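All protein chains of the complex are present and in place, except for one that has been dropped.
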Amino acid sequence: MYQGPGKKALVECPKPVITVPTDAIVRITKTTICGTDLHILKGDVPTCHAGRILGHEGVGIIEEIGTAVTAFKSGDHVLISCVSACGKCEYCRRQMYSHCMNGGWILGNTIDGTQAEFARIPFADTSLYPIPHGVDEEALVMLSDILPTGFECGVLNGKVAPGNIVAIVGAGPVGLAALLTAQFYSPAEVIMIDLDDTRLEVAKRFGATATINSADGRASERVMEMTNQQGVDTAIEAVGIPVTFELCEQIMAPGGVIANIGVHGKKVDLHLEKLWDRNISITTRLVDTATIPMLFKTVGANKLDPKRLITHHFKLDQILDAYETFDNVAKSKALKVIIEP
Amino acid sequence: MYQGPGKKALVECPKPVITVPTDAIVRITKTTICGTDLHILKGDVPTCHAGRILGHEGVGIIEEIGTAVTAFKSGDHVLISCVSACGKCEYCRRQMYSHCMNGGWILGNTIDGTQAEFARIPFADTSLYPIPHGVDEEALVMLSDILPTGFECGVLNGKVAPGNIVAIVGAGPVGLAALLTAQFYSPAEVIMIDLDDTRLEVAKRFGATATINSADGRASERVMEMTNQQGVDTAIEAVGIPVTFELCEQIMAPGGVIANIGVHGKKVDLHLEKLWDRNISITTRLVDTATIPMLFKTVGANKLDPKRLITHHFKLDQILDAYETFDNVAKSKALKVIIEP
Amino acid sequence: MYQGPGKKALVECPKPVITVPTDAIVRITKTTICGTDLHILKGDVPTCHAGRILGHEGVGIIEEIGTAVTAFKSGDHVLISCVSACGKCEYCRRQMYSHCMNGGWILGNTIDGTQAEFARIPFADTSLYPIPHGVDEEALVMLSDILPTGFECGVLNGKVAPGNIVAIVGAGPVGLAALLTAQFYSPAEVIMIDLDDTRLEVAKRFGATATINSADGRASERVMEMTNQQGVDTAIEAVGIPVTFELCEQIMAPGGVIANIGVHGKKVDLHLEKLWDRNISITTRLVDTATIPMLFKTVGANKLDPKRLITHHFKLDQILDAYETFDNVAKSKALKVIIEP
Partner (left out) sequence: MYQGPGKKALVECPKPVITVPTDAIVRITKTTICGTDLHILKGDVPTCHAGRILGHEGVGIIEEIGTAVTAFKSGDHVLISCVSACGKCEYCRRQMYSHCMNGGWILGNTIDGTQAEFARIPFADTSLYPIPHGVDEEALVMLSDILPTGFECGVLNGKVAPGNIVAIVGAGPVGLAALLTAQFYSPAEVIMIDLDDTRLEVAKRFGATATINSADGRASERVMEMTNQQGVDTAIEAVGIPVTFELCEQIMAPGGVIANIGVHGKKVDLHLEKLWDRNISITTRLVDTATIPMLFKTVGANKLDPKRLITHHFKLDQILDAYETFDNVAKSKALKVIIEP
């Protein structure tokens, strides 16, 4: 539970109850921690107030459904989307669930989340996804947020295509999720850029064709060398600070796309004096999780192994240790941690 | 002829000659002046050196063709694209003629242009377009640059669609070209924003459903009022300075597009701290003139009347007056001027 | 009420009641008759049994809502989609409401429809659309089915684009709906083909640039003449018999699209021996009504006037006369009839 900036605690809470007929109560069997949870704990997310149970990812078993829920019943195994979608508003119609006028990213933000024994999930019919029997549920926790984020905001927006050259700036969990899903489209090269050699090593194992440690400030120069001074077709920004976004601007080939995933805290310089005539696109997106069904199919077909992102396991009563591990990456080398009852 | 920053002159020159077999010599029957020509005269375009004949727009009659030209013959009436396209390189294959590796925007920039009696047109087969007999050639001068620019960089990149709300920032000739061609797609509203009431009046006549004079600094607020605080689906930037680009950022609906046309001289602030989760796109483009054939058809079918952009006529020997008129808009109310022998 | 093949009657029925929480009861203020209703009466629609109240179009006022309906309340003015969409299934997620696994076209087919004083509308939240105060509701009846059908199945599937050449085969109400909405995209030419000169006259008034009476069997030849032997970019089939579909095959330009709207009762010959190398597409679609919100906006902006399709008015107790009129087009010249209480 978020206790105000800088403070968190493991707290005994009453079991949540159905409050509107479209709710479901889910017994959480696996959840995880997201970088956004760390942002909340720093006090960076003003919509999230003290007393909030964090967490917007997870799988579980339906404990109880509201009277208007028709797609699920008690006992169903489900994947929880990080985005709650009413399924009715203009944005839900367009599959922009992130901008649902009645939901959006509310779990573990404006309502209690999934880092608990039970969670109330609004709009259950359109915010939960059935898990077939026999599937490894742990892997699917990665489909709540991180893999759709890398895929939708990075790969789809970035129009990754066969034979193309892709650069991903940031080899954290989200950048690696983009790397894993970029390979659905057989790009010729995926260049991974980060400050941390350990993460770049992971990126190589995950399929990066080249890596660049940008510590020396020469990343842009090196990308241009690698691409015969042409630049890249797609640059995926997975950090969220001005210097990494500007790096993306510097390595754009004519006709290319900068697909921003990073959560930015301040403005960046857009060098239109250089880019106005370059026929490029820049995209932003909050994950819609509209591709969860597609990702499910790729996992089922062994085209994607989400478990590669999981490095640590904790029990729910060790969740403060889990936060410690996830926050202290330099020491722990953590990517994603699984938390289970 | 450009004579160095701030200087221009009408000069007697030798008639141009075929220099490579893909050239054609065109006798210019109508040409015009572009805002870019004014930029060159201010010394803002470093690729253009003193002694250059300006002009990259026009229609004319083929005087002579090189031995490799097969699509045209002497006497053919032709429209000149502002972009010279070799038709062979990777970018030409993708119809990104603006980035042609052997041509691009070179006319009146790195080679002599069309504000003359004759012009040498490189890559004639892929840079000229046949004009059917009986067509009003004066109107077609607008298809060399300004209408494709408004259409490709603004309307197509901006994904203007039936029922959508469009804002165009800048009611100069290019903004008005975007306004005229946006109507191909039946948007519900086109809001025109400018500092000049005279131009906003023109915009109304040309089909704008609303106009805003942004002099009071409240343009963003008013657009949000007009759109029930939703913002616009498409914002077309047709000025090229930071304040107008930032206005576009402020009025974006989720899922919208900022289509930049403006030629920017310096960087702008991109407020990713507000836009990172808004599912928007920002596009840039140098006109490719790939849509000239499509525009031809719309003119032929009376879906577009390019002559509405023409306000003044001059003889070639009055070209210095023409420049005066085109540059001094406050007084002349000029949009586009026609210059003819 | 459908009474079995060839038989219909005006019958006193009990007022419908809410049967599941997502239902709404709508008091019908305007409805109409569709060509499909005539098919049902001929016994051509095996899913529709005797005793069924027909009708799948209309506007009305909400009388009562089920407990799970959240987007509407009693007294709201609403437009009824001909397709009932659960909003939750895989197809609804993809906006293919026509293939909703829990709904689809059921109104006036497998459940009672709208040609009555009251109708029960399933999945009200995702199958009804709010009508703003002050809007002409009569016009909106045309948005229940016929205009989305012409637009989605004909114009969108047919990729109608500025400057293109379009042929529409069949100038009945659906063909005319395609004609009206094709003009959203400013095609250069729309050639309307039919056997009935009266309807072709209507087509001319509605914006067709040319008309062909195909009675002499030379329609294909004439289209080729009109297009310099190139053929058309888009052919919209709005009849549903082999001869009209084959006409579309004969007039295809390379790269073109045949967009089928017609309800076919038997197979057609596809001349792949001629078409295999022509780079064409053929599309089929049952209307999804996913574009109702877009069409609403175009009506509001005066880009589309649906009332042009309305030729006759009847009271509900004259509905048998309305059927007579609608079925006997040769005499009545009817396009669409409005039926009101």
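Every chain is named by a letter (A, B and C) in the order it is written, and numbering of its residues begins at 1.
Everything below uses one rule, namely that a residue touches a chain if its C-beta (ideal position, glycine included) is under 8 Å from a C-beta of that chain, and two chains touch if they have at least 3 such contacts.
All of these numbers come straight from a predicted model, not from anything done at the bench.
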item	value
Sole contact to the chain not displayed, among C:250, C:281 or C:332	C:281
Touching residue (missing chain; options C:12, C:216 or C:269)	C:269
Hidden partner interface residues of chain C, rising order	91, 94, 96, 98-99, 240, 245, 254-255, 260, 262-273, 275-286, 288
Absent-chain interface as seen on chain B, which is shown	21-22, 67-68, 70-71, 87-88, 90, 92-93, 95, 125-126, 290, 293
Sites on chain A contacted by the missing partner chain, in the whole complex	161-164, 183-189, 209, 293-298, 300-301, 303
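Criterion: only the chains that are shown with their structure count from here on.
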item	value
Between chain A and chain C, centroid-to-centroid distance (C-alpha), Å	42
Residues of chain C whose C-beta touches two or more other chains	293
